[in-house]
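Every protein chain but one is kept in place in this view of the complex.
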Amino acid sequence: MLKLISQRLALGLVTLFFASALIFFTTTLLPGDFASAMLGQQATAENTAAIRAQLNLDRPAVLRYADWLSGAVRGDFGKSLASNRPVAEEIAPRLANTFFLAIYAALVAVPLSVFLGIMAAIRQGSVFDRTVNVGALLTISVPEFFLGYLLLMFLAAHLRVFPVLSVVSPTMPFFTRLYVTFLPMITLVLVIVAHMMRMTRASVLQVMASPYIEMAYLKGLPKWRVVVQHALPNALAPIVNVIALNLAYLVVGVVVVERVFVYPGMGQMLVDAVSKRNIPTVLACGLIFAVVFISLNILADLLSIMSNPRLRHPR
Amino acid sequence: MAVADAKLPAKKKAPGIRLFGHRVPLSAQIGFLIIFANLILMIFAPLLAPYGEGVVPTDLQKWASPSAAHWLGTDAIGRDILSQLLYGARLSIGLSLLTTIIAFIIGIVTGFTASIMGRWVDVALSRFADLILSMPTLIFCLVIITVVMANEDAVVTATGVSNAFFEGMVIVLVIGFLYAVPVFRLARAVSMNIVALEYVEAARLRGESIWWVIRREVLPNSIPPLVAEFGLRFCFTFLLIASLSFLGLGIQPPYQDWGSMVNQNAQAIFIGKPQPLFAAGAIAILTIGVNLVVDWLLSVYSRAHGENA
Partner (left out) sequence: MSDAATARRPFGDQVLDVEDLRIEVRTDAGPGPVLVDNVSLQLRQGEVLGLIGESGAGKSTIGLATMGYSRSGCFITGGKIIFRGKDVRTMTREERQDLRGHGVAYIAQSAAASFNPALTLYEQICEIALRRGLMKEEEAKADAVRLFKELELPNPEKFGERYPHQVSGGQLQRAMAAMAMITKPSILIFDEPTTALDVTTQVEVLASFRKLIREHGTAALYITHDLAVVAQIADRIMVLRHGKMIEVGDATQILQAPREEYTRRLVAERTVANQNLREEAKAATAPLLEIKNVVASYRSLTKVINDVSIDIQRGDTVAVVGESGSGKSTLARVVVGLLPRSEGDVRFQGESLPARLQDRTRDQLRRIQMIYQMPDVALNPRQTLLEIIGRPIEFYFGRGKAEVKDKVGELLRHIDLPESFINRRPGELSGGQKQRVCIARALAAEPELIICDEVTSALDQLVGEEILRLLNRLQDELGIAYMFITHDLGTVKRIANKVAVMLKGQLVAYGDTAKIFAPPYHPYTELLLSSVPEMRADWLDEVLAKRTKRT
C-alpha cells in the first residue's frame, strides 16, 4: 500500500506541475503583441515598453515560466497591472476571506450530507428517502446564483434576518463574522450537500446490496448492527472519496457565491482581474485555485487507498 | 424436440406512456414537457414576446413590479422582462446546444478512436484528458478567456467580424473543447466495454473491418449512455455559460442571455424586488427538466444492460 500511496503522490506532483504550465502557457496563446493587446486603446509607445519590461516579455516563454513558477512557490506573483502593488499583498487578505468561507461551509456541509446520505440509503424507498432525493435533484440543477438571490431576497431584504451585504473586515469579532457570512455559507452548503448526499447514498446503497450484507442478515444480526459493523466500514472509502471530491468543487462554487453576496474574497478578485485583463493577478488566482482543487483530488485518492480493506491487509 | 428449454412467457405490458418500449414515469414526462416548452418558446420568441427585443416601452418604468402590461415586471432600463426572457432563451439555449454538439463530436470521435486504435494513441489522449480533467473548469475557462479576450481588438479589426460574434465564438469553442474531454472519457469507456463483449469478438473473428464493427455492433449499443451524457453535458454547458455571463465575462451588452439578465438585474434584490429571480428561475427550470429526462434514460440503460451482461 505504501508503494501505491507514494506513486499517487508522485503522480499528483507531476499533475500540479503540468497544471501550472498549462495555466501559464495559455498566455502564450496571444499571437499578437502582448503588451499592446493588454493596454488596448491606451497603448502608447512608452507604456507598452514599460509593460514589456515589467513582464520581461523579451525573454523566451519557457524561461518566463520558470521565473514565474519559482516566484510563485516563494509567494511572489509579480505586480498587479491595475494597482502596481505586489499581487501577493493584494491576494493575502482575500485568500484568508475565501478560506474562511470555504471552511465554514465545509464544516457544516460534510456532517450534514453524510448523515442525510446514510439515513436515506438505510431507509431506501421511504418518504424520507424520496423527499431527500427530490430535494437534492432540484438543488443540483439550479445555478448557485439562483439559490443565493433567493436567500438574499427572503432572509435579508424582506425578513431582515441577515445583512444584505456580507461586509467583513479583518478586525471583526469572530461571531460577528460567522453571522455576516451566514448567507453565503448556506448557499455554498446547499449546493455541495446535494451532491455529497446523493453520492454518499449511492455508495451506501451499493455496499448494502453486497452478498455479505445479506449473509449478515441471515446470521440473525439486527439491522443496526449490520449497518454499523458491516456496511459502514466498507462504505468508508467511497464516502471519503466523495467528500474530498466535493470539497474540491467548493473552489469553483466560491467564485459565483462571492459575486452574489459581494463578499471580498479571492473569487471576486479573479473575476475583476479577468475583466481588467490583469494577467499577473489572473495567473496567481488561477494557480492557487488550481492547486487547492488538484490537491483535494489527490487527497481523495489517497484516503480512498488507505481505507480500502483489501489494500490495508495484503495477502 | 427441445424439451427442457422453457419458452419465455410473453411479457405483460404495464399501463402508462411508453417510448421505445420503455415506461416513462411521471418525473420524466414533466422533464420532456419542460424541454418541449422551452424549445417552443425559443423558436417562436418573436411571435410570442409582447415587446420587441431590447425595446424600451413607452411607459418607461424601472424595476416595475409584475403587472398586466408587464407580466414579469421591467428591468433596470425599463425593458419588459418577459420579452427579454424569451429572446434571451435563443442565446442561452442556442449557444449551449451548439457548444454541446461540438463537444460531443470531438469527444466521440477521439473516444472511439482511442479505444479501437489502442496503445500509443490511447495512452497519449488519455493522459492529456486526465490533465485537463484535473483542472477546475470554471477557473481554467476564466484564464483562457482573459487571454483570448485580450486579443479581441486585433482579431476583430483583422477579420471584420463583430465583437459580439467573436465573444460568442470564444465561449463556444473554449467550452466546447474543455467539455469534449469528459465526453472523450465516456465514449472511450463505453466503447471499450462493448468491444470486450463476445459478439464484437465474433465479428472481428469473421474478419469484419473496424468501421463495420463500430457501425453495426458498437454504436447501436452505446446510444443510451451517450444520449444521457448529451443531456448532462448540455446542463453543465448551460450552467457554465450562464455563470460566465452572470460574472460579466460571457455575453456582453447589448446582447443578453439569461445569465447576463441576472447580472444586470442583481441590484433589485437589495431593495427586495424579485427581478433577477426570473431569469435565474428559467435557468433552473430547464436544467431540472433535462436532469429528469437524463435520470430516466440512465435507469433504463442500467436495467437493459443488466439483462445482457
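Chains here go by letter, A and B, matching the order in which they are written, and residues are numbered from 1 within each.
Heads up, the rule we're going with is that a contact is a pair of C-beta atoms (placed from the backbone, for glycine too) under 8 Å apart; a residue touches a chain by one contact, two chains touch by 3 or more.
Here the structure is a predicted model, which means the values were calculated and not measured.
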Contact list for the unshown chain, restricted to visible chains: A, B
Given A:17, A:115 or A:217, the one touching the chain that is not displayed: A:217
Hidden partner chain, touching residue among B:38, B:191 or B:221: B:221
Missing-partner contacts on subunit A, residue numbers: 210-212, 214-222, 225, 229-230, 233-234, 309-310, 313-315
Where the unshown chain meets subunit B, residue by residue: 1-9, 12, 14, 197-199, 201-202, 204-208, 216-217, 220-221, 307-309
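Methods note: only the chains that are shown with their structure count from here on.
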Chain centre separation (subunit A, subunit B; CA means) in Å: 23
Partner subunit A, residues of subunit B touching it in the complex: 130-132, 134-140, 142-151, 153-154, 235, 239, 242-243, 246-249, 262, 266, 269-272, 274, 276-277, 280-281, 283-284, 287-288, 291-292, 295
For the subunit A and subunit B complex, residues of the former touching the latter: 15, 18-19, 22-23, 26-27, 29-32, 34, 37-38, 40, 137-138, 140-146, 149-150, 152-153, 157-158, 164-165, 248, 251-252, 255-256, 259-260, 270-271, 273-275, 277, 279, 282-283, 285-286, 289-290, 293-294, 297
